[in-house]
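To start, the structure under review is shown below, and the notes come after it.
One chain of protein is taken out of this complex; the other chains stay put.
Chain IDs A and B follow the sequence of writing; residue 1 opens each chain.
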Amino acid sequence: MQTINSILAIFYREYKITFRNFNDIFTILVFFLLGILIFVFSIGPNKEIFNYISIGIIWTLLLLSTNLSINKFYKNDFKDGNIILFYMSGLSFEVIVLIKLITMWVFFQLPFVIIIPIASLILDIDTEKILLNLYVFLIGSPILTSLASISGSMNLLNNRNFAISSIIIMILSIPLIIFSVGIVSATPELIEPQLNILIGILFLFLAITPWASAACIKISLRNI
Amino acid sequence: MLLVNNLSFARNDKEIFKDLDFSVGPKRIIHIAGRNGIGKTTLIKILANILIPKTGEIYWNGKNVKKNLRDFFKNSTLIMDIHTSKSELTVFENTIFWKRLFSSKIKQTELESIFKILSLNKNSKAGFLSKGEIKKLELCRLIIEQKKLWLLDEPYVGLDESSIKLINETFNNHIENEGMIIFSSNSQPQLKNMDTIHLENYANN
Partner (left out) sequence: MIKVFINPDKFEKFSNIIIKPLFLISFISLILGLIFSFYLSPDDYQQGSTVRIMYIHVPSAWLAMLTLFIMTIYSVIALVFKISFGFIVNSALAPIGATFTFICMFTGSLWGKPMWGTWWVWDARLTSVAILFLIYLIIIFLRKSFSDINFGEKITAIFIIISSINLPIIKFSVDWWNTLHQPASISKLSSPSIDPSMLRPLIIMLVSFMCIGLLIAIIRIKAEIIERKQKI
């Protein structure tokens, strides 16, 4: 009972803090839309090409937008001692990671449910594909959040090499990109098997992430 | 009752201190003293089980802390020189969060009276407080968590004279109520039942 109260207290606090810092989320959403714009400028408004690559662009930009939220995972709470506080209140590191995963998914991935259809309309994608893409997004975005958590927890004490956190998330996201784009662009028979594989990848990462992130946070704490 | 046995710590193969033994029981205070950089903060972190010592064991109520973390954390509060209050939340919201996080039984009226004594405005955002006020807010956690063992690293930094007096009174009250305090500081406060450990005696140079 006490643990549940502590967990709910943390959720409530994260909710309050993120709401008062909503600019961060807005900036990332604008980054996404600007990215689409840049693609349009760099490729030219050629409708045929965009028919072919639009889903790929959306998923690439989702990945890059998640890059921006890596540092928000643990760095602040690590630096001001809140992670230690949570630990001393009786929560294990894995629980702390799970709480962070849920809050980061709700605040930094869920808003895309509104933005992706807008972007899809700009890129002139069919309605069925938009709906399918949203469904795939609901499965793929927790994977993105898990990857961001792993990368964020590895880089808590990294003050020199800033790009490496982005590189880590990018290389681990290759299967996600291949299958997410594959599902939406596929012929109907191929949708179900790829969907199953994607769900499998989701469960794999949901299993690895609490262990990996908690281990990295623990190691980082012992080395502050 | 906290017992420390044969504690030593090394960072990057450089020994910081060794052969440290001491214990603190109810109604006692331990003051860890020493010059800057001698390892006072490190020792507090080891006692709080955040850093792992090179050798040595820490026992809480007879049991090894490593195997009994839950029990140890249930009975100890750690306050360091960093502030865990969030600047976007008000003083009140921060304290309510701590109350819920630690399932504390402190009443809202008690909280309000604490704010009055510390002269903190409960509705001002923590980001707008001065350094000393943030420190006082952080020290509220001691009262909110209501734990027996208090571990503090440099609790007096940034506090004005009246606040220092308040803190010392709080410490003395805690001791009267069977509490224990271990704190590190560069100043020499006047407290009852206090033993001082000079880390220079255990350092390696």
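What we mean here is this: contacts are C-beta pairs under 8 Å (C-beta built on N, C-alpha and C of every residue); 3 or more make two chains touch, one makes a residue touch a chain.
From a predicted model like this one, the values you see are computed outputs, not experimental measurements.
From the options A:Asn21, A:Asn46 or A:Asn158, the residue with contact to the unseen chain in the full assembly is A:Asn158. The hidden chain makes contact, of the residues A:Ile122, A:Ile139 or A:Leu172, with A:Leu172.
Residues touching the missing chain, restricted to chain B, are 12-13 (touch as defined at the top).
Where chain A meets the chain that is not shown, the touching residues are 150, 154, 157-161, 164, 167-168, 171-172, 174-175, 178-179, 182, 186, 190, 194, 197, 201, 204, 208, 212, 215-216, 219-220, 223.
Convention: only the chains that are shown with their structure count from here on.
Residue ranges on chain B touching chain A, taken from their complex, read 45, 48, 50-52, 70, 73-74, 76-78, 80, 82-84, 86, 88-89, 93, 97, 100-103.
Interface residues of chain A facing chain B in the complex, by the touch rule stated above, are 2, 5-6, 8-10, 12-13, 16-17, 20-21, 79-82, 84-90, 221-222, 224.
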